[in-house]
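Only one protein chain is missing; all other protein chains are in place.
This part shows chain A:
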Amino acid sequence: MSRFFSFTRLAALLVKESIQMRRDRVTFAMMIGVPLLQLMLFGFAINTDPKGLPAALVAPTQDRFTRAMISALELTGYYRFVAPDASAPLAEEMIARGDVAFVVTVPSDFGRRIERGDRARILIEADATDPSVASGAISTLSTVAASALRREAGLDATAPPGNGIDITVHRRYNPEGITQYNIVPGLLGVILQLTMVMMTAMALIRETERGTMENLLSMPATPLEIMLGKVVPYFAVGAVQVAVVLVSAKLVFDVPFVGAVHVVLAGIFVFVLALVILGYLISTVSRTQMQAMQLTFFFFLPSLLLSGFMFPYRGMPPWAQVLGEIFPLTHFLRLIRSVMLKGADATTVAGSFSALTLFAIGLALLALLRFRRTLD
């Protein structure tokens, strides 16, 4: 047999490796299960041509014209009127919070003007923060609405638009459809998430693997102290990252910063806190660095895809949206986009803020519960 290659040696190595793999149950399960799971998940969830986007209707007089237009819009499949009878301030709040992607405003004299043959006008506002949400739906919007109204008014449906009815489309928050506006604040969340969770996840494992855990546990430190001792330094690292990304968002991408800085910072604060605690929790449930790494990625990929970072959140099927709610990133993206790009105030984003706080507290309790005080 050759000096450089021997099947016997190779076989021995393969046997050894497969035994080790089998012994490491978690790793094995992850290697098999995770790709499969993610394939299924993303295959169904991701939709770059989102349908059924939530919309609000502001129409003080709900006449037949309004109804005709709504049903025509819903027939396209792009819109779903979740608030068919909203007041103007409510609609404004909903679009700022991201609950709806569109607001259709029909003035109260709209029907009368059409019947009189005067020029009538409706306003359609689209949340263009994420340009991909807006584009497909907006392109069908004007034509569908216009032809429906004209048919209802008895006008020639094939007549050129603008003949009697004006439809004004406002691309709100991001009128030019610049993708960076949407991506950059989101990127802040994603970068924070990857590094924070990953680094903290290694924290406790390193102690165990290097044997320093025995010493640490033999000294009088409580689980909470140990947790904070691990979590806080990474939290500080997170603060530096935040500064870097925010400054570059401003300088490099010229992302508008309409909201209050303190609301943004408070949001980032809770988010990073939730992340480092999540990392620490991973650290308490894993036995090796490899396991921690895999758990991190197991968490990272779906959160990337289901949080609204890569694909429009409102464009996903309802079950995927529900799933998306379990990721802190989802709430953070909602918060930071609302505040940075739409100028939402603290009360508007209170929901996302409390969700993040709950994550931080819940994860911390879980981590404390999971912490092994002995070497068993």
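What to note about this one:
To be clear about the criterion, a residue touches a chain if its C-beta (ideal position, glycine included) is under 8 Å from a C-beta of that chain, and two chains touch if they have at least 3 such contacts; residues count from 1.
The working rule: contacts and distances are computed from a predicted model.
The listed choices are "Sarcosine oxidase subunit gamma", "ABC transporter ATP-binding protein", "Carbon-monoxide dehydrogenase large subunit" or "NADPH--hemoprotein reductase"; the UniProt protein name belonging to the chain that is not shown reads "ABC transporter ATP-binding protein".
In the complete complex, the hidden chain is touched by one of A:Ala68, A:Leu123, A:Leu217 or A:Ile361, namely A:Leu217. The omitted chain makes contact with chain A at the following residues, 210-215, 217-222, 373-376.
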